[in-house]
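The complex appears here without one of its protein chains, the remainder shown in place.
Read from first to last, the chains carry the letters A, B and C; within each, the first residue is number 1.
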Amino acid sequence: MDKVRIGIIGAGRIGRIHAENMLRRPDAEVAAISDPFADDKLREWAAARGIGRVTRDSGDVMNDPSITAVFICSPTDTHVPLIKQAAAAGKHIFCEKPISMDIEQTKEAIEAAEAAGVKLQVGFNRRFDHNFRRVREVARSGQVGQPHLVKITSRDPEPPSMAYVRSSGGIFMDMTIHDFDMARFLSGSEAVEVHAYGSVLVDPSFAECDDIDTAIVTIKFANGALGVIDNSRQAVYGYDQRVEVFGSGGSATAANDYPNTAEIHTADGVLRDKPLHFFLERYNEAYVLETAQFVASIACGTDVPVSGQDGYQAELMALAAKCSLRLGRPVKLAEACGLAKQTLAKEGIQ
Amino acid sequence: MDKVRIGIIGAGRIGRIHAENMLRRPDAEVAAISDPFADDKLREWAAARGIGRVTRDSGDVMNDPSITAVFICSPTDTHVPLIKQAAAAGKHIFCEKPISMDIEQTKEAIEAAEAAGVKLQVGFNRRFDHNFRRVREVARSGQVGQPHLVKITSRDPEPPSMAYVRSSGGIFMDMTIHDFDMARFLSGSEAVEVHAYGSVLVDPSFAECDDIDTAIVTIKFANGALGVIDNSRQAVYGYDQRVEVFGSGGSATAANDYPNTAEIHTADGVLRDKPLHFFLERYNEAYVLETAQFVASIACGTDVPVSGQDGYQAELMALAAKCSLRLGRPVKLAEACGLAKQTLAKEGIQ
Amino acid sequence: MDKVRIGIIGAGRIGRIHAENMLRRPDAEVAAISDPFADDKLREWAAARGIGRVTRDSGDVMNDPSITAVFICSPTDTHVPLIKQAAAAGKHIFCEKPISMDIEQTKEAIEAAEAAGVKLQVGFNRRFDHNFRRVREVARSGQVGQPHLVKITSRDPEPPSMAYVRSSGGIFMDMTIHDFDMARFLSGSEAVEVHAYGSVLVDPSFAECDDIDTAIVTIKFANGALGVIDNSRQAVYGYDQRVEVFGSGGSATAANDYPNTAEIHTADGVLRDKPLHFFLERYNEAYVLETAQFVASIACGTDVPVSGQDGYQAELMALAAKCSLRLGRPVKLAEACGLAKQTLAKEGIQ
Partner (left out) sequence: MDKVRIGIIGAGRIGRIHAENMLRRPDAEVAAISDPFADDKLREWAAARGIGRVTRDSGDVMNDPSITAVFICSPTDTHVPLIKQAAAAGKHIFCEKPISMDIEQTKEAIEAAEAAGVKLQVGFNRRFDHNFRRVREVARSGQVGQPHLVKITSRDPEPPSMAYVRSSGGIFMDMTIHDFDMARFLSGSEAVEVHAYGSVLVDPSFAECDDIDTAIVTIKFANGALGVIDNSRQAVYGYDQRVEVFGSGGSATAANDYPNTAEIHTADGVLRDKPLHFFLERYNEAYVLETAQFVASIACGTDVPVSGQDGYQAELMALAAKCSLRLGRPVKLAEACGLAKQTLAKEGIQ
């Protein structure tokens, strides 16, 4: 079997993680990596890994006929044009989340990929986490019956830089979007309405960025099930990533991962180490699996495990949550696009 | 020290639990028990426990000058008149929750007790649970910093009878009211607004009773913290009662209690027994403590640990949640009474 | 049904615990309590509990024809004569462990009870613990197959006084004896040989008392299964009482009990409170159950749940462990009595 030849666009942290993970696979090879800021350091890094080409121009990747698939790991505002270019060049696409911050453009990008007949996978890596996969498997198996409640706890150990926050699209588009996807993944149903509460409790700078750092979003699913996501930008004890599906036959829960199982019992109490610190530790294996399945779906001609439509739905939920927070009322997904145009646009938010 | 002489009004399950718990105390004695349906069986039960008087008329208890305090354990619609009578008779009052289903009447009852200078404790037994007390203690100590999120999971193992549901005042007034109190107990702040989502997923009969069986209520607290409560009338694995306070310095969580710590490891997996089945098992110790503290507060002339005002606030939250569900929007506590009059009353709901 | 009328001999801590537990039962009453040091304080305590008679002479209890059963809670060296007296007086007997420190006398006492046709129950309260009962139940059910290994961890939170140690009969007879009984209870087989290692690591005073404070005893059972008990007189984190039965089909384990399920997650790690402190907290419920079953076995004419023979076997294991430690080799139970006479007696140990 021929190896799938891959081009990486964007050599930031996540681009390099995907490159490294590809390098260990027998069925894929990284042919090129592009980054507008490519320098000697990147060239050295690439050389040590046998990556043949380093370029500042993503066009070099797009125009390389030997390349079958691209990983779009560049800033969010470049995703849509790059997807369109890749689709036009007939390359399969793995795109980091979110596809874009403009739901209409997201739609266009998806349509472009569909029209070109190329695969488009969105980087919802958490679907590949060992804990969440198992909960989903249990939920799907019927062991806990019909889902009634889906609960997601998702807290970062520390806030990103304010520079990042400013261009992040806000907490719902940047952080909760993973949880919106997880809610769909676990509930087996589509969200029809969301309600959001948000506060600035971690750092007043979030308010200056017109953002929040603490949120609770509740969800109404088409099948009557209810969902809730709670987020914080700062859990001082580490990355807090837990889920629960509660149903007519019981519940399936997933707790955090820890660096070890050691417990220390002393006169002061029982102590154990904090959970794994952040996403690189917790989702290390999930990153490997999502790219493995992307490559396998190309090699085998099967569907990608997370589609463009999955990306779209999560963005729509984020948009609805944003509107809900702004308007102080629950917002139906069906009205989110319209509301966003009227309200958010008016305020220059989107 | 003289024993506190107690009269129990209402000889149902909870009335008899309180009586039994009092019997074991050296500082209290149960002088009388009244119930409109008192029969030979109750008389036998009382005799075996050395309870001197069994009567069908609660007036006999109220008029007994040797009785210092009454436990009002009769149906909810009798609470307010009984509180007023007891206050008029100068007796301290322990009243089961909710005080009433009409917030105005609840207010009147509280005022009657205050005017008469008698103590009024509301039966929010969960405040005395070993797990929740510890979480509150941690939260208050500052070990987890300023509270940002309060999360409460509260699910019954099985639904009550529909006869009970019909007169229960609805899930928020009957079941969530405990969680509303817990939210206040743990957050150290007052709720200012709530939003409720509800579904009928357990049993369609709930819809016929104009009620729901599955709910997620979100809360905005005065200090900016956010809260969420999820409820189900049926968790097949047993009574699910967990809480979490997340703050700037970490989080404090409380898991369920189990009948034992045994784990069975076999080729099929690791199995342990279900959590304690229901409130009688889980809150057994909490019932003992709440009555002990009520008696102690009478004996020592100190404040009761759960006041009439605590009862009022929880009812107000329940009322606001009811309005929110009905109106499909968040409802401020400040507007709940007015809305209830306009909207719910119009529909003959309250 | 008539109540079982009980006399308590010995008004120390355990005597009073049994008395209190009896007082709450509808099927038993405490008619008298005797203690050579009975004083006004004890009389007051007894009066408050409706115990009719307090005496310094155990003979008053033995000669009271209205008394059906006695609890022997006096010092170990009085157990055998008291059992013989009680048997002669036709009273059923609940005797604290060990029956005696002289295995021959233990045998005589058991025979006296058998000859008199009275029941004799030994105070191995741990058999009634919720965790250990469940493990035994699982082991007996066959869920974990044939037992291969039995493991018992048994550590006290703090050492007893040296005065107590001196008259305790040594760690094996005083402390490990409970674990020897537990090993039989869980394995479903009789021990045939034991090997003991011991050290003085907690407090050098133990060496002065010709005793040890840290021990590991291994056991060979008749069915080929192996067992191990580890003991310490001082676990600074609290009472450590865990068991495991490992078999051909899996394992059943029991962990410690904790005062609550609260967990505190901070930047320093995850903290929970220490296990329950000591036997009064941990085995509170087990004490209630063992006496309830003793009374029930009298009332129903059924066998007691822990027989004199159970007491004898555990003492024999303790004796064999003592010989093993002394001789530096494994000791068969069949040779323990003989060895004890030769070796220990020679040294004035027994």
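What we mean here is this: a contact is a pair of C-beta atoms (placed from the backbone, for glycine too) under 8 Å apart; a residue touches a chain by one contact, two chains touch by 3 or more.
Since we're looking at a predicted model, the values are computed, not measured.
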Residue, one of C:F71, C:F206, C:Y237 or C:Y312, that touches the chain absent here: C:Y237
Touch with the omitted chain, as defined above, among C:T78, C:S205 or C:T218: C:T218
Candidates C:K107, C:K151 or C:R272 - the one touching the absent chain: C:K151
Contact residue for the chain not shown (choose from A:L42, A:I99, A:V138 or A:L339): A:V138
Absent chain, residues of subunit B that touch it: 235-237, 265-275
Hidden partner interface residues of subunit A, rising order: 24, 26, 48, 130-131, 133-135, 138, 143-144, 249-257, 259-267, 273
Where the missing chain touches subunit C, by residue: 145-146, 148-149, 151, 153, 155, 195, 197-202, 214-216, 218, 220, 224-228, 230, 232, 234-237, 240, 246, 248-251, 328-330
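Assume only the chains that are shown with their structure count from here on.
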When subunit A is superposed on subunit B by its C-alpha atoms, the rotation angle in degrees, nearest 5: 180
Distance between the centres, which are taken as Cα means, of subunit B and subunit A, whole angstrom: 42
Between subunit A and subunit C, centroid-to-centroid distance (C-alpha), Å: 59
Per-residue overlap in subunit B, given as positions that touch at least 2 other chains: 249-251
